Each structure stands twice: as C-alpha cells, then as structure tokens.
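Note that one protein chain is taken out, while the other chains of the complex remain in position.
After this line comes chain A, so read on.
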C-alpha cells in the first residue's frame, strides 16, 4: 500500500480536494497565493470543520468578538483577498488581546484595501459599532480646507502646552503593514522618500531611515519627541506589524520641525503637524497644505492614496477610517481631571483622553492628551473644530475649578 502511495504522480492535475460542509462537489484550489508573506499558510485550517477552528472568545471584549459568530466564521473563512489575506489574519490580534482596561479595542486589522470589501460581512458591523452607527450605505465627507476652521488660534498657552494633528495615508496597490512583504515595504519607503524630497519652502526637510541613523541623529530625534520605536503594544505586535523591524522604517521631518512623516510604522504613512502652544489653527493649516502637496507628489508618480467615498481614507485599523485624523493637545487639567464630571464632559464633547505617551499610557502630573474620539462620518474640519471648541471649554472649566467655582452652568450639550 505504501508503494502505491509513493508512486502516485499527480502533476498539475489535482489541486486541494476539500469537501466543505456546505458544498456537494470538490473545490479545486491552487495552493499558494500572490503574496509571499505567508501568514496565509493557514489554508491548512480548511482541513478542519469550522467548529474545530472557531476561536474561543468567551473572555473577550472587543468589537470583533462582539460581532463574529460561528455562522459568520464559517461563511468567511474560505475567502481571501487577491493578495491572500484571510479572515484568521484579520482577527488574530483580537483573539490574542481579549480586552483593554480603558478602551474597547477593535480587535481586527486590514491587510490590504480589498479586505474591507471581501470581508464586509464582518467589517461593516464592526465599523458601525465603532463609528457611532455609521452604516454601509453612508458616505464620508473629506474636507481639508483649513479656511473652514473657525478660531483655533487662541487656546491659552498657560494650559495648552502643545497642539498636534495627525492622520495616516495608505499607498494604493501595496499591502498594509500587517501583511506586506519586505519587498513591498521597501517599495513604499522608496516612493515616500522620493515624494518627500520634492517638498520645498517651509516644508523642506530630510529623511532618517531607522536603520541608518547615526547616534547623534537618533538622540536629536528623541529630544524632539519625533522618534518612534518598535511597537511594544501587543495590540499591534499580534497583527504582524512589527515584522522585520527596523527595515524600511523611517522618519521624515521639515527643517522647522513642525511637520513630520512616519514611514511604515502602524500605517504606510503617518503625517503629523505639531508645535508648542495652543495655535491649533496654524497647526491645521500646515497639516492641510502639507498633505495636499504630498498627495500631489504621489499622484505625479502614478500612485494614489487608498480612498473611497464610503470609507474615506483607508488605513490598517478600522478605527482610523474616514479621516484617520486625531487632533489633540497636551493640556494641564489637574483640577478638571479629578472632577467627577470629567468623563461625562469628554463624552459630550466627543473627546477622548490619553496619557502624554500616546495610546496605552497614563497621564502624568495632571497633563492629558485630549483629542477627538471620532474618525469617520465627520470631515477633518469638523473634527478639528470639535477639538478647538472642546479644549477651550475644558480650559475655562479648569480655570473655574481653580477659583473654587462650579462648572455646572457651562456643562455642554451632547454633540
């Protein structure tokens, strides 16, 4: 019997013969996919029933775990995007990270632009849940015209220590950080360097590859608070974004150190405009000007950003869809932060607090990072407006509390 097995030659005639529970005929499927990065070796999972593969989410509290059901898993698990990204790839981070103490995490990531289409059955409800009821039929408005922002140039610098706006952009045609190969990641870096090298004037700057920087350059970038390090959060690592670090990762910034681009960290590009003090208007002006210029430079090289009229700008994490925009300040609110109404005020203002080290950190010395909670369904201008108006109010409340006055009469309505 063993001789017969060894002598079977099946050159080019038979693929993987799998009879799935809901089909009557064998499905021929080619092994291998277009992409070399093989987290998709999990095709082996099709050897098992859906029930046998279904993850144990009994202790989990993230958006993916709330939405995924055994029936949905069964329908989606044999699908893959053209580059070979599968359902299990999407949800691995949510399986490995049951919950976060402070925020309801998303628990899934995209490996390419098509992920959002091929796996819409899972991702549309996740997006709806995460983005305040945003429906599959909704359209997202993009507005990066800084003239539309009212005010924002007069936040009190005694309280507002710094202002910052960030977003992300993905280069169409390349896989996203959880899934990209080294070759792809390097190609994204190369394109980005070329495009950024063409910026001039206030945006004239320089690129520092993480693996090539000198000790002196590295120290300067740390001192400027520009340097990003290999992600340590298991939320990010479990999705595969940390692979091959620091290959093809780098930081570009302008000579004035007010406009910064991260290459191949959590997204293809993270674009950041920042400066000390409370002049959010200036920060946003530069942000919009710079972004528009960069987009033009990419288009000149025949590369567009991933964007569509339903999801806006497409990024790795579903939480960053739409604008991908986080506009925030570091603001001193020692009294406000101890006030029982702090969380409620933030909620009404559609704002979010973080520690000054970014996501997953704690506040130090009463200084908080306050930023917009929303990303999708509001335009860039609308979100920055919320931050500007909301922070102004928070500072007013802080001042009142300092004087021992009540803040009840200036409590905001729900935005």
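Here, a contact is a pair of C-beta atoms (placed from the backbone, for glycine too) under 8 Å apart; a residue touches a chain by one contact, two chains touch by 3 or more; residues count from 1.
We take it that contacts and distances are computed from a predicted model.
Chemist: Can you pick, from "Adaptor related protein complex 2 subunit mu 1b", "Small RNA 2'-O-methyltransferase", "Auxin-responsive protein" or "Creatine kinase U-type, mitochondrial", the UniProt protein name of the chain not displayed?
Modeler: Answer from the record: the omitted chain is "Creatine kinase U-type, mitochondrial".
Chemist: Can you say which of A:181, A:198, A:220 or A:308 touches the chain missing from this structure?
Modeler: If we include the chain that is not displayed, A:181 is the one touching it.
Chemist: Just the residue numbers, please: which parts of chain A touch the chain that's not shown?
Modeler: 1-2, 5-6, 8-12, 14-21, 26, 30-49, 52-56, 88, 92, 95-96, 181-184, 186-187, 211, 237-238, 242-245, 247
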